[in-house]
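A quick write-up on the structure given underneath.
Up next is subunit A:
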Amino acid sequence: MDAQFAIVGRDFAISVTDTGVSRSIVKMKHNQDKSWQLTPYTIMTVTGEPGDIEMFSEYIQSNIKLYSVRNAQDLTPKEIANFIRGELAEALRSRNAFSVNLLVTGFDKVTGEASLYRIDYLASMAKVPFGSHATPSFILYSVLDREYTPDITLEQGLEIVKKCIAALKTRFVVDMPEFTVKVVDAQGTRSIDIVQV
Partner candidate 1 sequence: MSSLLSHEIGYSAPIEVHNHGFSPYVNNEGTSLGICGEDFVLVASDTRQSNGGYSINARRSPKAFELSNRTVIATTGCAADAKQLVEDMEQRAQYYVHKHGREMSTPAMAQVLSQLLYTRRFFPYYVFPIFAGLDAKGKGAVYNYDAIGNIECVSHYAYGSAAALLQPFLDNQINKAHQRGADTTAKPSRAQAVKLAIDAFTSATERDIYTGDWLEIFIVDSEGVHKLTRELKHD
Partner candidate 2 sequence: MSIMEYCGAAIVAMVGKDCVAIASDKRLGQQQLTVDMEFQKVFPITERTYIGLSGLATDVKTLHDRLRMRVNLYKHREERVIEPKTFTHLLSHMLYERRFGSYFISPVVAGLDKNNRPYICALDTIGCIDSSSDFVVCGTAATNLYGACESLWEPDLGPEELFETISQTLLSSIDRDAMSGWGAVVHIITPSGVITRDLKSRMD
């Protein structure tokens, strides 16, 4: 029951995850950062099966790092998303599929555009203006559908994030006291304190 969502404006993207890790009815951890830095301008948030998350995300992170080191150039968010999807799709039809849902947010320095790729555990990929996964998505999508416009500013985007978190807190059965909010834009990636939001 991980909450995970992201929204994209013209030149920024905001990625949000809750911080809880639970097994059955027990909360194992309450300060987990579920986002992974892939390049200075790309992050991905990953939820799903805890073991798979670690294995798959580290594999992806390492390989994208390797590409950067070898070629002295970073992959674009689009390239990264396609690479991830390819790896996930190949694993899906092997004996060790990964149960991971991902949101890849990034800023392309060449085009000056931010983007979000939604990839689910079946490796279905879609480039979307906003995205979410699993059970909380039923609540989050209704808020996002109502509030989102393509021309939002970062401030408006953070307002939507607030509303999404408020909706989760009031309507979702699982208690989620804390969230990680990360922004990707021309300045790179940075964390935003939810209290500050």
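A word on the picks: all candidates are chains of the complex that A comes from, given by their letters.
Before moving on, here are some points about what is shown:
Operating definition for what follows: a contact is a pair of C-beta atoms (placed from the backbone, for glycine too) under 8 Å apart; a residue touches a chain by one contact, two chains touch by 3 or more; residues count from 1.
These figures come from a predicted structure and were not determined experimentally.
Which member of 1 or 2 touches subunit A in this complex comes down to candidate 2. Listing the residues of subunit A that touch candidate 2 in their complex gives 85-86, 89, 92-93, 118, 120, 122-128, 131, 137-138, 141.
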